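One protein chain is absent from this view; the other protein chains keep their places.
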């Protein structure tokens, strides 16, 4: 952006962020990073700066990421065609090795480097480090290989890192109770971490504006709803399949004590800042009790 | 200000503050609060919010204040006519009692309440608390009573308070080595405190734009100069009398290790934020080495 | 006192203080300082030394003070005649400003300086600092202006100071929930602080020997009574009006967990030491259970 | 091993380890893990148990690893033929991506899981996490791509982890001052980390018995030599090329304060335990002063 | 022992100790030291080395000792003939003085010196230090003088010492509620300390192999039994008189929360290490629930 602003206006706008900064001072926010915001270079850089700003004003952001497109690309390079059943990647042993290498060895460290370039002290983790995420095989939809369901979160390493000023970046790979690696859904992992860490917010960055009452009517965006309402929508079958795990992650985390969960549009620059530091909440917010959305302290 | 801004622009502007927030994270800034910014209710409220914002983004602001006009007003109410010699208030015992009551009992606690209203935990101190400011009688211009020169700063109580998250607000009254109370210049007190606390910045809020090369030519504002240049200007006699103690406080503190000292225009809303968080430095900056004013980290 | 004592007798007397020193090691004592002990220079100096001694033998004394006579004197200087209704000062806005200036700016800092002169590290606070005392308007006797009833005590700042070795001196001014300043009864404030701080003792220094069963019969001094008995005496109407808020402060604090509350005669030199460190309790002691006054550990 | 031992003999042998356990209590040991010990499953498991034992008896082991064979294998799967110049892998951007994915995403997390299976709390790091290893392009042998030379070690994250009881496992990937990833020699990285961490020992696990005076004469194994002697051997050209970076890592680290550096035979089961806990040092030890090899405290 | 072992076998045996070291990391073990292990110089030295090993691998050993034979010897030197009633030493005032001098002044400090010679930081205590063991006169078998029954354990001093890295060595002398010294049974004292310290194990070193089902049949050694079974055996009268206080100490401590209590044969070299670090438990183990003796983590 060219600097069209005069400094007085800049200062005034900064000043207006005070109530939001005050509200989130010291709070832990778990952010699922993904979609366009992870693919587009300009958006990516903006997200990194947003996270740095959040950290410097006293928020503890915890980043969780998957990396589906990069995995599929690497698989193709190695002559394997990706295959999905019910939205889940069929993950044989060789595929799991590629998943882990890409998520933990490439995507994760790429994010870490970008954050460090913004002056943070980021440290990459997979769910295998210090047994952060423990999983068992997911068999709800038959045997699709090393796809896991999280059964335990050991958040000690995250507390150690944040207490020492580091920003954890976590890839969605879990350690199985059998010692094998498991691919876990990153939205779900973020939700589980938000609960285990006592986070104030869970924020899922997506490639949609939010949740629509009618998926085909872009004017039906739901700005807020209760966990109970959201649960009913999931059960009603009216939700787009791709949105279901996201919405479930939100509902589960709110039911387990996270104050609010958000589905926001990662394609919009500074979507994190807009959600957190301005009067204009964006996307869809899921919260515990109905009709409750205070914006000022 | 009405909220004309769209949230995307707001977020972008916040994002632009990142380098400044990063630069001052954890830094101690001593701010002399005074002049119009202390008299005008709107400005006063804006300063309080600016201080709150500074605190929440990780800065330790230390406020120092005098309160000449309120003292004179109280004196008149009590039937005493204020008298000045060479810019210094003639301060007999009765006047000193009034000075102390007004500064410490009224002005100080008024600021404390406003800051607490903005969500801070402010605590008022005078230089007598825990012997924070120790003084001897100032005799440079003859005996004008209980006007003191600071000989010792015991900053322990300030460290105790800031370490526990409190914001200290300090009135310019010192304890004499003889046990009496002394009126000390608030600009000078701020400078001495900045040195004793290892502050990164000393900021004097005034009712002028800054230092002029030629006091009668408002276009001759000096945006930055070295301590050596400033010292020469003081000695040259070209400086307005009222500006001399301010400029000397700046030069002394920079010579004793404070990185930069600023004379800014407290009449301009959000002058503190403009100076600290934008690309547009305002007023006059005194620093150690010549020709040095980096604005980005 | 001339030193008539031989050193062996001095040592023997010191030695006899051991059980008392042992009993109060580490204990918090809230002391309402006022009356003659605050007006007479010799008594004042003796109290300061007594407090210093208490601190050095491991007691945490917390001083609370009002300052009625000084307020009235300042008001008269400013041409206002003090007015009382039912023992409470009618406190319009201008009066409140004078109250605050005198108590916080003069009386408080005077005590602080004297204590520091005895080698302590005293720090003055008003109830507005860090929102220590929060009040609402007292309307029990109609609208008499800025007279407040304490609704909340935030003792954090006192804990921070005592943990770091400072001795807090607190003036009886509270911050209103409406942001205004309120004049609160110092005996009551001391009682509320004693409860909030988990004090072992509340001691009210007064200008009487203690509580009389019959106010006109000086031989009817009550040396101890239970909170229940004291409550009955208050309700019976037999108590001198000026004594009522004192006795109520004692009864309330004992009912809320303070071990003992004392009304002692501040006109007697070293009354604090006599009460705390000798076998001869003085004045009137209010405690929870009847017939209980052990003097030795 | 079948349990042929009677318990008395077992206990006696344990007892004999006391002087060694005492000597290394609290010491940091940096271990370059590689070669056969990383490829053979039985050896691998034995190393993990050895590391667990070391940790439980009070040693802080820091593991550093490369993973050349796995990288070459992954490259071939992706249709790229590995190429080496002077022992260094020619590393174009695509190769670097594979290096990083394999080392950090596969090898590293595999070690982490095995250690955690032995009851440790291992955490994997690459040199990019918290800028642990910073490098510039290595140009000594022309431009062979993203091969780096370490210019800075930021050991803070390692201290944070070990202080909290975690065992760090570090892959030999560094962050460039230009933000790119660099492949660095794992022996060299281990040596630099040993210096930066104030390690007592650097241990390089290799696939040879140690350093031979005459490479063709297996009876010429050198059991110990000084750093100066080792430096002369490197300069003499008599050393096998593959051994040179290892020997240089040892010499450099000893010259920079590490007490002893060891080249040991990772093909021998429990080689770490034999070196550290028995009277029989194995392999080649490089130390500062000549003729000095005390074995008992 | 001559070093017959090759280093590979030594390392393998060390490696086999890992599960046991892991299991007891950080655990407190109270060990009653006595019998032959305290009289024979070779055994004594071996025990000291075993304790040092235990400390260095992360166990907190607490040593408790009596010293009957040395007491009797000293008494005879002073011309007093030891006398026992029901296994308890008849302890008149003069005898008690000898008991205390021998146990605390000779036996205790002898152990302390030997442990310090093995590189530990041992500190000797009697039950009188910081009122560690408080007793009343034991009158169950009539008045046999200053023989005490423990009524209170004040373990603060033990926690202070172990937290600072010291190894406490405690003699079985208690302070009476009447201020006199009391001789207490060392097995019982060890059991009481194990309970008060939350120990994982109580180990009594004796001069027998363990508990026999039939005292005359050496093949009837009981390797493990529950506290309930042991209680029944005590009550049945089938137990050798000398064994009764030992077995009772075990049963009481297990009933009060100690995981396991052991009666082991101190005549066997390294009996402590065999019990703790090998697969071959020795002696008799008393535990809470029946049929439960897992040996591997």
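We call the chains A, B, C, D and E, going by the order they appear; numbering starts again at 1 in every chain.
We take it that a residue touches a chain if its C-beta (ideal position, glycine included) is under 8 Å from a C-beta of that chain, and two chains touch if they have at least 3 such contacts.
Predicted model only: the values in this text are computed from it and were never measured.
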{"item": "Chains in view that touch the one left out, judged over the entire complex", "value": "C, E"}
{"item": "Selected from E:17, E:54 or E:123 as touching the chain missing from the view", "value": "E:123"}
{"item": "Selected residue (touches chain absent from view) among E:97, E:259 or E:279", "value": "E:97"}
{"item": "Chain not shown, touching residues in chain E", "value": "74, 77-79, 97, 100-106, 108-109, 112-113, 116-117, 121-126, 128-131, 156-157, 160-161, 164, 166, 173, 175, 179, 181"}
{"item": "Footprint left on chain C by the chain that the document does not show", "value": "1, 3, 5, 7-8, 10-18, 21-22, 25, 46, 49-50, 52-53, 56-58, 118-119, 268-270, 273-274, 277-280, 282, 297"}
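Just so it is clear, only the chains that are shown with their structure count from here on.
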Contact-linked chain groups that survive once chain A is dropped from view: B, C | D, E
{"item": "Chain E reached from chain A - shortest hop count over touching chains", "value": "2"}
{"item": "Same-site or different-site touching of chain B by its copy chain C, using the half cut", "value": "same"}
{"item": "Between chain B and chain D, centroid-to-centroid distance (C-alpha), Å", "value": "57"}
{"item": "Chain B-chain C separation of Cα centroids, rounded to whole Å", "value": "36"}
{"item": "Distance between the centres, which are taken as Cα means, of chain D and chain C, whole angstrom", "value": "69"}
{"item": "Multi-partner residues of chain D (each touching 2 or more other chains)", "value": "none"}
{"item": "Chain contact graph, described as a line, ring, star, complete graph or other shape", "value": "line"}
{"item": "Chain-chain contacts as defined at top", "value": "A-B, A-D, B-C, D-E"}
